[in-house]
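One protein chain omitted, others in place.
Moving on, here comes chain A:
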Amino acid sequence: MFMPDNRNSGAKLVVEFKSIQGHKYTKEGSNKPPLINLANAQGGSYIFEFDSYSDLHVCRDFVSKVLEKSKETPNAALEKSAVKLPDEQLSEEEMQLRIKLLQENSELQKLHRQFVGGNILTEAEFWAARKKLLDRDPSKKSKQRVGFKSAMISDIRPATDGRIFAEKPAVHRAFLNFVPNKMTEMEFWTKYCRAEYLSRTKNYHAVVAEAAEDEELAVFLKEDDILANEVRKKIRRVDPTLDMEADEGDDYTHLPDHGIFRDGTKESNELQSEHYRRTLLQDLNRHAAVVLEGRTIDVEREDSTRALAEALARSKRGNEGADNNANEERLDRTPRVAEIEDLQAPHCLPLAPLSIKDAREYFDSQQANTLKASRDSQASMKCSLSRQEAYGSVRDAISEIKDMGLSDPIVNPEVALKVYSGLTHNISSIKYHLGKNPRETVLDRLPSATKEKLLYVNRLKDALSNIYPQLEEMKESLPADLRHQVSLLVRPMQQALDAAIQHYDADLQKRSAKSGEKPNGYV
């Protein structure tokens, strides 16, 4: 990308190197100004003028290099040309990374070609937007550790990746205690394997016997008390609002007889051998928990098993501290969550108390208003007319009518029209307010003929009564011997019909008797 030196013009010219076929440059010795002529594929040419020949040389070298490389695979050239820009200082590493990214991700490559190659984005912008990608790559390799394999340790060979220690903390503790002091690593693992072998046999008595002999062996055979403690702690940590029934199977100390033994047999209870039982379920659970947790330490850095064990112990201790804090937090939270509502004092919610007084004042003021209004009118009545005057005026009115007769027309037609339209409007506007008269229903509003049609009770009644004679006809039409059978069938149908029609008639009578209560035009 060339930026013209002429600061006045702000145009940037982005030329794709691919399209440049050749370049010519003015010689240093000539008198012409330093120019580089880049011939375009389409036949045009770009002429760049430089300040000095040294600049020209720099550019010339660069361009020639680029052009050489552009004769290689266009892919690499594109990338390299994209990467090697004169104004961007890129480290080798980053470049490699970019190239690799582009190679891996074909879509990214497409985008890159489209944007950067098409002069829409500059290289720097393109990668700036994809900073995340660049950043992620180097750390990807180092941060994520490969976890444990999910296959259970079924073979006796101890794996070197510390998995046994993760799964069986008692063994871990034994290792830490025994190994440099009491026995070598080899011996430790031998004993461990012997214990494993023993526990696989169906011979519990052998297990007990050997354990009684060799106390170190016994450690391996006993149940994992560290695990048990951990589990108990876990149970205590559990949210008390959870259903605890489901978790009790995890508790070693309360394990009843259910549970698949590692060797598949169920033995009667022997107090001593109780300690030596491990169940398959427990092992499976523990294994799954460990695998899901992943590694807490970096495997590659630990060389010896001993160092590994120590590192694991350190990390566990570190975790414990955090656990305690979390535990306390949880203990605080539980009473808040598990409130028993009955035992709580009633919450005094911030309610605005209903002030009835206002309503009274409202009504009183209303009444005062009406009183005032009527008193005004009354006042006008009082002061304008005394009693005699009032009566006198009424009498005068009466005699006036007697003399004049009724006025003609009685009502002004326009007034009548206004009244009429007003009423119609009023009625239509409240037509849908059914709730005003609670005695009405939608059906009652319709004329009774429509109501009956809607309920089509009569239609049903007619249909039913038609069936009756049909049945009779059917009976008659058959020859005598069959008639008896058919009548057996037909009789219950007829009885049902009779009962139905009777019931309907009774119901109708009841309803009409009830409705007869209000004949006087209940509106």
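Keep in mind that, in the parts below, contacts are C-beta pairs under 8 Å (C-beta built on N, C-alpha and C of every residue); 3 or more make two chains touch, one makes a residue touch a chain; residues count from 1.
Here is the rule we use: contacts and distances are computed from a predicted model.
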{"item": "Record-based protein name (UniProt) of the chain missing from this complex, from \"Cell cycle checkpoint protein RAD1\", \"Trafficking protein particle complex subunit\", \"Glutathione transferase protein\" or \"General transcription and DNA repair factor IIH subunit TFB4\"", "value": "\"General transcription and DNA repair factor IIH subunit TFB4\""}
{"item": "Residue among A:390, A:460, A:493 or A:508 touching the omitted chain", "value": "A:390"}
{"item": "Sole contact to the chain not displayed, among A:419, A:489 or A:506", "value": "A:419"}
{"item": "Residue of A:209, A:288 or A:411 touching the missing chain in the full complex", "value": "A:411"}
{"item": "For chain A, residues in touch with the removed chain", "value": "356-357, 359-360, 363, 367, 370-371, 373-375, 377-378, 380-382, 384-391, 393-395, 397-402, 404-407, 410-412, 415-416, 418-420, 422-423, 426-427, 430-431, 433, 436-437, 439, 445, 447-448, 516-523"}
